[in-house]
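Yeah, one chain of the complex is gone here, protein chain that is, but the others are all in their spots.
Let's turn to chain A:
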Amino acid sequence: MSNNSLLFSINNEGKVYALSTNGSCWREFMYLGLEFKTLSAVPHFLWAVGGDRQIYLHVHGLEIPIRVKEESYENERWLPLEGFSSRLLPTDRYHFSSQDGTKDRSIDGIRLPSMAWQWEGDWQLELTLDGQPLDHDGWCYAVDFPAQFGPTKQWKSCVRRRKWIRYRKFSAMNSWCAIAPLHKDPTQEPFIDVSIGGNQIPYAAPGTLSVWAITAQGRVMYRSNVSATSPEGLKWINVSIPPNCDIKQISVGPTGLVWALLWSGRAIVRKGVTKDCPTGEAWLEVKSPEETKLTVVSVGYNVVWAVSSDTRVWFRKGVDGNACGSSELAAMGSGWLNINGNMMHISVGINDQVFAIGGSNKSIYWRNGITPKELSGKRWRMVQANMQVSRTSSAASIVSSASNQKHLSLNLLNETVPELKSNINLRNSWEESHSAPIENTLPLKPSKELKQKTSANIENIDLTGKSYETTLKNPRAWSPVRSVGSVVGMEAQPDSDSSVFDIDSGMFFDEEVSQTAWGTCDTAWSFVEAGACSVDSVQPPHWFSDSQNSHNTDITAKWRLQILDELKLRSNYNIDLTKFGIAIEEKGWTRSCEARLVNTNNICEECIVSLYWHSSENTGTLSVFQSDGTIKFIFNLGEVTSVTTSSEPGSPRISLTIPTQSSQVLKIQFISEMEQEEWLNVLVDITTQIHGLSGRPSISSVWAVTNTGDVLNWDPAPAQLTAEKDAGCYTKEIQVFGKDIQKGYTTTLHNNFPPGSILNVTGCLNDDINRFHINLQGPEIQKQRHRIENEVTEIPFHFNMRFDEGVVVCNTKISGLWGSEERYQLPISPGQEFSIKFLCDTVGFTVTVNDKHFCTFKHRLSPENITSAHVLGSLKLFSMEYSSTSVIIGPDEMFWKMIGGYLRKVETCANTVIWGISHDHRAWVYTGGWGGGSLKGLGSNDGIHAMLDTQTYCVYENQRWNPLSGYTSTGLPTDRYMWSDITGKHKRTREHTKLLNRHWHWISEWMIDYSTPGGVDSDGWQYATDFPAPYHGKKIFTDCVRRRRWYRKAQIHTEGPWIRAGSTALLDFSLWSNDKEVSVWAVTLGGDVIYKTGVTAMTPAGTHWEHVNSPQPLVSISICNNIIWVVGRKGELYYREEVTKENPGGSNWKLIEAPKSNISSGYKSGVGAKLVSLTSNSAWILLTNGSLAVRTDISRLQPGGKHWKYLTDCDTTYKHVSCKDQEVWVVRSDGSLHRRLGLTTDNVLGVAWQPILNIPLVYVSVRGAS
């Protein structure tokens, strides 16, 4: 379910169909009056040979457009008389040049590569340099050309330059796009086959693709420069073939490996295909199996499959995709293996999954059981998916004319209104693309015939899916214009249309309509292409009638309901059961095991853990015994506030937080992973039951993510429900029993002390009492004087009874200085019992002693500053009651429920919509369920889906140069480890890199990273003068050390209550909801801004992404009430202007004045922003140095805010911040979770941090808080 990918096929009529792995129905590609002969696909890119023997390209399913930034630097030199001018010295660079000055980049000379591209706006100046704003002409200055440019003109600045940028966009998305023929006359050398692959060439830059084709004259052509950002590539390059070879078919694997078949049935292999030499070096011949003639060959990552003319299937063993560029054997494999089954066509997809077309019945089969260990699989399973009624048959329009908007385009071509729409679209696109010569003729079908067909169709209602000829009325739209990249026809609008790119239904589909829109029929397939199809062999798509998926329908089956009804009826005995006892006494159960207790220094101690659980009493205890049997801890499970995993490779661990215990965090290491998972399951289950949590968490929940990827949720709603409200007040009794008041007792007042709050203290004075005081005070602040000491500098109310002086003194301490005292007579004497009540109102405090009004004290400091109560004196406290107008929930009462799933970020909003991002940057949407993975079986299975995530492990290989032997791995004694992490402080070797648990597995070998920031040489090395210094890719004379990065990818298979929301990789995102509509804005991996339309509680994944131009690649985004802030990669901040409900995309970006760093670092260079979280009137910014800055006075009228303020009460650094209204929560660098106390509309900075949870977290979202 997780990954939507497409299987393509061509039926015997030449029409292209696609089957989504999330769906179960074949959908037809819009018919363009052109049959197709062959297809070849990688995700998002489909190449085909049309019936006219020309090559076509179809780019689809990309949620953000392909945009390419063209840059040109305008250079000027200062001349004594003229000042800066475009006259340069002869030795200088071009007037308009590339960044390094070597290439002429004259703005007029930069053209669109083909008709498929459009400019997005005009040339613009870049007005920032490394996040610093430049003057409005965008010039930056330097002494001479190859030098450091700065933003300001200085006396020695002799040259200046500015950067022009312009974006171009690939506009032929979701439509067929013709690739230029080889010759002016396209019939001169038509094509017979095309193949795309190379998307996983070892070490190649991401986005690299490789396309090969065969012409009718048997020439092999390689398309140069094809990549994800240049889908059409540049030109055809002829690759020579051995003499006497007549090639008929070609296949390129994901690793770039090329196999070709000759008409004689023999196969040849291209050797030496690497990232640097994508066309390879030479051809090698491979013997055909058993003298048969091969007819089809398909190359995968580690496999090659072929079909011979006698319909036998052959598996080539010994192919190794990672080594095929360097080893002939790895490219050729070692031998053929006959696989059972008779097939006429075969295609290898992602992960070496294999699809084939049956020789006799022309059905499509999938090879079941293919795993990396067993590449040849187990057996063939027939793909049985329904057919969409042909778009071109009128049956579709009859169905859809009465149905919803979603199906509009089914009748796109037959009904007037949608047709108009399509015309407009097409016309627009032609205008925008400054169209090439348009031929109004139909080379394939004269329009007269077309008209007849249209009328004929209305009578012919055909549910079999057998298609009719095209009914296009607008021949202009799809004339194959013979120029490069011309748009041949528009695919119907993917957003308004149930096109192939939708999941069958989305989440909420009109069943009735869907039933009628599909017909089952046996289509005879002629071609299948799986190159873009990613099938999970463990959880195959719903394509097979014999799949386990059929069990899901059991839930609603009649027999099942009958069984259930009858089972329920059994308990109607019609007799009085009161005298019947219970046969089996309700008993609790215990579970224990040997484990290890891990202390904070990572030292283990043998112990026995024992759990007792009594379900009917809803109580349980966890005991930890030392190995000699003595009790180490024993506590009620109700005291546990979180249960999380804290495993390290080879050490399966669980952490429990128990704020009431002295140790607070209990880390237990289990003997095996299985045992750890069982315990986790049981502990989460029991603690959740104890807290009475069931069902979907409320929208006001706080969500957090631990560093082990666990998703936690604290839901205040149950506590709010159960809290007793009495006369508009929530009261909490503070446990004071046994507390030593003589040394002072402080308790946190979780809700501060705003007007309406009450503190009620009862106790008994000792006979020897001299003085006592009760302070309503602010936080302790660390002061550096002679030694570090903590001091409370703000005490809004100091209530001091001085029996030695015979007075009561009330006072306020502001910034460490006492104000003027207010004195009263003593109301009580030593030895007496007392009750004192402090009531806070808008004016001041009212003190009542022993139920008599005693005094009032006017506020001198805002009572919002009060975060705790402090009592000191020779007395005993009986009770202390704290009342507040809102529910009082202390951190020890916050139970963090593990929700399930494996994620990196989770964001909420004031709606039920919750999104997450996994480590591989994929977006997920919360389904409302609970469980999955090691929490399997806890909740119902509703909403639990398979989850996949990928992480990359890196190690650095470091070397030092020495005069004799050059670079070697022997460093200086003071050097870092020769194999280390990025800091060099920790030893990391490839061999010792272990996976976290059994759900992870490697999906690659260790590979050299050629895209390490800073640049690398051809072996992946980057050089520096010494460790740690800036690294660069080219070796220069002064370099003494070098390093290179190795990486290896690992994947986790798990489950959780999350479902994939599209395939766009996201870096950051933000949600906001005011009413039903939810705004979801995100930053893609490439730094683009996109927002999702149509997100509601019912459709949490929304419909599609809209793209918003961004000035710079961005890293973070936050939205609040149509105010949007983003953070650029260089730390600059922008806000979006004029975002309204009607214009959700806003108009343009405005730079915000940069915050200053409050931690003085030696560097002059400014500290940029890293992350932003917006509230309705302020923005909390996490800076790159880990400190926090707050922008105040943000409003609709002033979305950029007014002032910067900085937190000064705390020296720690932070990892993440999330805020909404009066709630600000942070994750500190050590992973602990804190919330800010004392925030008011006037004091947006708040007063103090309150620790909430002390386990290593990485992310928190409080944006659902209400």
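By definition in this document, a contact is a pair of C-beta atoms (placed from the backbone, for glycine too) under 8 Å apart; a residue touches a chain by one contact, two chains touch by 3 or more; residues count from 1.
The rule we apply is simple: contacts and distances are computed from a predicted model.
A chain of this complex does not appear here, and its UniProt-recorded name among "Protein CBR-RAGA-1", "Autophagy protein 5", "Large ribosomal subunit protein uL15m" or "Vacuolar fusion protein MON1 homolog" is "Autophagy protein 5". Remark: the omitted chain is touched by one listed residue; of A:D122, A:E566 or A:D1242 this is A:E566. In the complete complex, the hidden chain is touched by one of A:W123, A:W589 or A:W818, namely A:W589. The residue touching the chain not shown here, chosen from A:T292, A:T311, A:N342 or A:N368, is A:N368.
Of the listed residues A:N941, A:S1004 or A:T1096, the one in contact with the hidden chain in the full complex is A:N941.
Considering the complete assembly, chain A touches the hidden chain via residues 368-369, 378-379, 546-548, 550-551, 554-555, 557-560, 562-564, 566-568, 570-571, 573-575, 577, 579-584, 587, 589, 615, 678, 685, 937, 940-941.
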